[in-house]
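Missing here is one protein chain; the remaining ones are kept as they sit in the complex.
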Amino acid sequence: MTARLTRRAAVLGTLAAPAILRTGLAQSAPIRFGALTPQTGAGGPYGPLMVKVIRAVADEINAAGGVLGRKIEITSEDDQTNPDSGVRAARKLIDVDKVSAVIGTWASAVTTAVAPLCWENKVMLFTVSGADSITKLPHQGYIIRTQPNSFLQTTRFGQHIAESGAKRAYSIAAQTPFAVDVYTRLGEVMKERGGETVGQVIYDASKSSFRSEIDTALKAKPDALFLNSYTPDLTILLRELFRAGYEGKKFTLAYAANTKLLESLPAEVVEGLVSMAPSPDINSPAYAHVKAILGAEPDPYASQVHDHVSLAALAVAKAGTDSGAAIHDAVRAVGNPAGVKVTSAVEGLKLLAAGKEVNFEGASGPCKFTPTGDIENCKFRFEIAEKGKYRLLSVS
Amino acid sequence: MENYLLAMAVFAGFYALMALGLNVIFGLAGMINLGLVGFFAIGAYASALLTVKLHWPLLAGWGAALLLSALAGAIVALITARLKGDYLAIVTLGFAEVIRLAASNEIWLTGGTDGISAIPGPWRGMATPFQFNLIFAVIVWLVVCATGLLLGRLSTSPFGRVLRAIREDEMVASVAGKPVLRFKVQAFTVGAGVLGLAGALYGHYNAYIAPDGFQPLITIYVVLALTAGGTGTMRGAILGAILVVFLTEGTRFLGGAMSGLKPVQIAAVREGLIGAALILVLYVRPQGLLPEKTRILSLETP
Partner (left out) sequence: MIAELTQLLINGLLSGTLLAVPAIGFTAIYAVLRFPNFAVASHATIGAYAGFIANVWFGLPAWVALLAAFIAAGIVGVVSDELVLRRLRSSGPMTVAIASVALTIVLENLVRFSFGNDLLGYDLPVLRDWRFSGLRVGPQQLQNAAAAAAAMAALFLFLAFTRTGKMMRAVADNPMLAALKGIDALTVARLANFAGMGLAGFGGMLIGLDTSIDPLTGFRVMLSVFAAAVVGGLGSIPGAVLGAFVVGVGEELSLVVLDPSYRTAVGFVAILVVLSFRPRGLLGERAY
């Protein structure tokens, strides 16, 4: 067995030789980032837009001369919204394409699965997943996320629900590990503001009918429903709430109630639905930019990946080299409050090249991170569906 | 690249092990098991929980995984003893879904859809990622070879011959005085044990497991692997598994050739090609790439 092992090692050694040669040529070689997004599976509605934005930002940087005189090359892989496929796709990105950053993992399960690969290989992981557990992993600083964790989100959502005048909130939630925690937190926030939670039902999102779940919920006579769902099941819930004649308030999460959902449902069914989300900074030039790229109002994820690519490119420029470790070290330095405020990578790269400090503020917000990789603060946006279109209630 | 190839070799090993397990149940005894990912999951969770929460040593975890999934196999086999063919297919499919539901809902035990992370692996952390892959590739393929040899022995033994006889005609086998039920339960137990072992290895390699990792798609891939490789032969099972991993991974590299397409379209082409390639294999070699040598069973059955 030992003999065979050595032979195998020898073969692999020869295979490794070109890789060493390649490092020698690194100065003219492109800088490689990987896009790891869901193109199929439950995240399928979001992934394609994310990749579009990632590529567009890279193209703009390249058109303006690249980073350190080198082009950015984006390799996109599909994680199939599945941790197993995600791990293999990430291996390909890391081992074959030699990317120094992985951008865009969406499902928390995929992010959790991919994260150890990233920190073991010293590759920076930029994610939009919100599960509290992610930044608690021993990631040595190799994870950064622009999505606030679910505790912070629920607090703000709960405040909004209470302030809308609701006294009896009921939670209808897809089965996730944080469904119960969200409900508990929601109850605390409601109580602080003179309301209460009157029950919850946790359902299996893979079913195609939820009539009985709705009956259970309405029996508790709630005046507000919190629909903690994904897009496909939310469509069904909204239809059935309409049929059931529910007239109370409806609150849900913006990633589930995207504009596609509004288009695919009759206006009267979604009327009055309030969507809540950590908000991109909709007044920022960066947000307008993402909107121009997509030709439509961006969802939070598309806004966030804009910032991911930009941060990664700026960090490479700041560090002067493109390794994952370099991005890891420099990613917080490009958000230096003492620097010149910039909202696009191209702008920031020019200043960095001129030896100035920059303070990047992106489409998702100010992009300042805690030591564990969570976002420090961010805005929240509340919109209400009226006549089949969203009207902005508030950004705060 | 070499690291990636090694990682894929490890994955091929998991699929090979699963195909071997399925081969005992389906290939030899003729019981269709579309719930194999359920046994894979039981093994993965058993070993992960025992090593992470109770700090058992790795080998003990793997052994426990093997035993527990074998036990689950025996129970499923006893419950479904009277069911045939297509009925068994649906019930086992349901079994796997129930396991996945339990893993998602029993958060106190399994961590729900968050899964279990930081599952220990042999020399993980001490070795470089490349060395770790190499170590694991060696372990997995040693296990595959050992299992393949053992099961190969089993299949040519009198036990294996009875299983084949049951597969071809249960009635004849029982008329010939063979306790058909006992043989079927034994085959299911052995196969499920191998599937559970594959699950345990998978968890410790990946360091992370979650209910989403145990979707019916894996069952489909393994069934396709066994069919493409050659149902009934151990070498066929291994070859088929390598083929499936080669197809699922190889199609990744076609992305560059399809630059005009949207990513979702590339993803669709990729998944579609995997299906198409397997249909092609069935077309060219309906009995699989390494078919079982046909024997005249009436002479064989005692």
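Every chain is named by a letter (A and B) in the order it is written, and numbering of its residues begins at 1.
The rule is simple: contacts are C-beta pairs under 8 Å (C-beta built on N, C-alpha and C of every residue); 3 or more make two chains touch, one makes a residue touch a chain.
Everything numeric here is computed off the predicted structure, so don't read it as measured data.
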> The chain left out here touches which displayed chains?
Replying inline: A, B
> Which is it among A:213, A:281 or A:322 that touches the chain not included here?
Replying inline: A:213
> Any idea which of B:224, B:242 or B:290 touches the chain not displayed?
Replying inline: B:224
> Which of these, B:54, B:98 or B:149, touches the one chain of the complex that we don't see?
Replying inline: B:98
> Where does chain A touch the missing chain, residue by residue?
Replying inline: 39-40, 44-45, 47-48, 175, 201-204, 206-209, 211-213, 215-216, 231-232, 235-236, 239, 242-245, 260-261, 263-266, 268-269
> Which chain B residues would touch the chain omitted from the figure, given the whole complex?
Replying inline: 32, 79-80, 82-87, 89-91, 93-95, 97-98, 101-102, 104-105, 220, 223-224, 227, 262, 264-265, 267-269, 271-272, 274-276, 278-279, 282-283, 286-287
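By our rule, only the chains that are shown with their structure count from here on.
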> What is the distance in Å between the mean C-alpha positions of chain A and chain B?
Replying inline: 34
> Which positions of chain B touch chain A when the two form their complex?
Replying inline: 1-8, 11, 101, 104-105, 107, 111-115, 117-118, 129, 134, 138, 206-208, 210, 212-213, 215, 217-218, 248-249, 252, 255, 262-264, 266-268, 270-271
> Which chain A residues qualify as touching chain B in the complex?
Replying inline: 5, 8-9, 12, 15-16, 19, 37, 39-40, 44, 47-48, 51, 75-78, 80-84, 87-89, 91-92, 94-96, 107-109, 112-113, 116-117, 120-121, 131, 133, 137-138, 175-178, 180, 204
